[in-house]
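One protein chain omitted, others in place.
So, chain A:
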Amino acid sequence: MYSHGSESLMKQAREIQEPELQKFYSRLVKLLQGKELGHETVDSLQRLHLILSATKYTRTLPSELRTRLLSLLSSPVEQLQVLSSAVLREMSPLSGEELNYIQENVGHLNSHTAALLLSKAGTRADLSSVCVQLLRGLDNRPSEAPAHSLMHTLPVLNTILTHSPECLTEDHITLLSKRLVDWLCYASTVQGGGASSGRFFTGPRSRQPVPIAELDGSSVSGNFFTVLCVGQGFTEDQWMNVYSFSMLHHWLLTYHSVSIGNSTIETDDRSEVDGSLVSMVSATSSSSRLLPPKERLREKAFQYCQRIIEQSDRKAQKKTDTDLQKACLVEAVCILDCVCVEDASLVFRTFPSIKGLFGRLSPDLSFARVLLPIAQFYLNHGEMAAVDCESVWKLVFGQFPAELFNDPFLAHELLRFLRLNLEKFQLGVPQYTHFFPNLLKFLAWDSPAVVDDFVDLLPSLVTPVTAVELLHTLLDLPCLSATLILQLRSTCLPISEQGGRGLLSLDAFRNPSFRGLFLFMLRGEAGSGDTIDRLSTLHDLLAEAADWPRVVHCAQTVPVLLHIYFSTVVMVADEKLLAHLILVMLERSSILLKIPTYVKEIHRVFSCHLLRMCKLWPSLVVDQSHELVEFAGISGNVYSKEELYTHVVWVLGEYLSVSCDSRCSVRLITSCFETLEAVLFEITSSGTPDGTVCPAPRVITTLMSALAKLASRSHDLIPRVSLFLSKLRTVTRSGSVAWCSDEEDLVAIVTRGEELWSLLKAPGVAQSVLTPSPHITTPQWHRDTNVAMPLQLRALTSLTHPQ
């Protein structure tokens, strides 16, 4: 599709030299001077466009060429309009002269010229003038203007109001509101000209107006024209009906939102006074002619959308029309939502059809994306209409993620829906957090696409109730990913499949005795248990999934999410919960799916946050000392969980003291000491467990420091440490040791050992260095009576003022 030929073409265009380029320009000017502009001219213009757009840096055209190109904007040949507009878009902005030229010579602003003016607009004033020009064209159409000349007006206006809504004055808005109403509700209901009947003899009988039809072929009796009506040909106002509906939502969002800052104050006051009358009127009467233009547009938008909803129930004859019906439903519900936000009295008139729509569509999962705007409507107006929304949330959070997790568009829209309405959910539907296992299915399936959304959503899912189960679920996200793959495979593939990937795990998935494990992974709601006992069995069954790309992608996002989780949980959890989480971390450190680097990354996250938690709540260490010491006592952990082990030892050394928690007894310190001492002896003895791997130097120094710290708190342990440290010095003096391969590392270890040894020779000093009291580690100078400012000032004053 993109061949070497294309690549060399692009290279040529980018690297064309100045002399050659100038020659090309002058040749082109000559061609454009000719009367007839044929294929060669068009080709050359196309090449010019390629040359200009291939490079990031703007080239300058000779002024004559620019002038010629400007004149092409009003050419009757569309190809020349397109090309000149495209070329000029790649150039520097249009000068004032050039803009005037366009205004005068390009009589009726065609679509391509409008595109150029928009793209080169340098200020809001430029946009305003385009706007004014277009609206003038709307009001007084010259009779010789081509048939479809109006059609680009609304798209251009929509572009302007996207970037700069203030460009339209109040009068413009009123004018357009009136025209929009005309096009939306009063377009003709007969087929337009250009309907080629294919007959040779066109007598008066065949010129009878043929009415338009609905999508299922039935007649449009008495109703107005909409985008879901068909005919052989269309009149101009029917086209404008399509364009009007296409921009209606955006129009209402821009000009009908509750607070519009820039519009004049008087009209706001006026509409406020009329507002109370209007709301009474709109609730009862259908005659909307008395309403001011904005309110009339609102009422007509309401009617149009109701008609769309009714039309969407018809069975369309073509598939593209069925898809269009779905898109129209989404748009109609969004517009109704917008209109009801603006005028709350419309809610009572709207809810019946929305409810009917929900009832009709909710059993059919292929309408899931239509049901999301309906859910938004319920969220915005359900309370006011006192409607029970339980079934809506069950569908959106309970069913959609479970069955449609692999639809990327639904995932995007559902997560966006949740993100935008997070506050409303937290206030009104707080139980949505219980559906986190379901929501995480989107992440497990397609992590790269939705991880960004979860960075925003995860903090809200971390509550004291869900915290522990959420941690387990996050750690098992790759398992969920593998399970979802197996679930899909098992429904797609026949029972007996020869060969193919995933055979073992697929068998396990279909095996009744392991059903419970997989069902737990696939659960939709939290609350049925934090995790399962046979988790390691599950990991063994899924071992071959460790290199499936989807699972690997998922595993890469887990550490990031864990960081977010822990940062959030320390803010919402109390000490008891944090203690529980420490236990979970220690326990899960060995129960993780064996994906390369995954286990290491998780340990790193654990270590970082263990440290943070203990810093915040030092008494956690004494509280969980039993488990922490047990973990530190397993010498195998030194090799398999080096990072985590180091940090556990460090927090034990640092925070296992009376100053952190009064429950810390001498017995506790001694037992911890003995455990650590035993491990240190073991790993520094000549034989290592498998004879090949050495303990990391950092582990050894951390163990030594921890022992020293503990000894400084219970002085009768000091001789034991000192003895070990001096033995260490002796052993290392005699040359290399089996447990440390690198000489520099050995020197570092020995140096640390010597420092600690000399420190411990003076127990009192050791204590204040290794176990500093809180008022030194967390100074609060402003509260210290010795250094507080007022006292200092008073002291200074009394010194300087002679009494």
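Just so we're on the same page, a residue touches a chain if its C-beta (ideal position, glycine included) is under 8 Å from a C-beta of that chain, and two chains touch if they have at least 3 such contacts; residues count from 1.
Just so we're on the same page, contacts and distances are computed from a predicted model.
**Student:** Assuming one chain is omitted from the figure, identify its UniProt name from "4-hydroxy-3-methoxy-5-polyprenylbenzoate decarboxylase", "Adaptor related protein complex 5 subunit sigma 1", "TATA box-binding protein-like 1" or "Barrier-to-autointegration factor".
**Tutor:** "Adaptor related protein complex 5 subunit sigma 1"
**Student:** Pick out which of A:163, A:576 or A:727 touches the chain that's been left out of the picture.
**Tutor:** Only one of A:163, A:576 or A:727 touches the chain omitted from view, namely A:163.
**Student:** Touching the absent chain in the whole complex: find that residue among A:29, A:65, A:99 or A:253.
**Tutor:** A:253
**Student:** Looking at A:111, A:149, A:345 or A:732, which residue reaches the missing chain?
**Tutor:** A:111
**Student:** Per the definition of touch given earlier, which of A:295, A:446 or A:677 contacts the omitted chain?
**Tutor:** Final answer for the missing-chain contact: A:446.
**Student:** Please identify which residue in A:46, A:129 or A:188 touches the non-displayed chain.
**Tutor:** Only one of A:46, A:129 or A:188 touches the chain omitted from view, namely A:46.
**Student:** Need a quick check: the contact residues on chain A for the chain that isn't drawn.
**Tutor:** Contact residues on chain A toward the absent chain are 1-7, 9-10, 43, 46-47, 49-50, 53, 56-58, 78-79, 82-83, 85-86, 90, 92-93, 111-112, 114-115, 118-124, 126-127, 151-152, 154-156, 158-159, 162-164, 215, 227-234, 239, 242-243, 245-247, 249-250, 253, 318, 320-321, 323-324, 326-328, 330-331, 334, 369-370, 408-409, 412-413, 416, 446, 448-449, 452-453, 549-550, 553.
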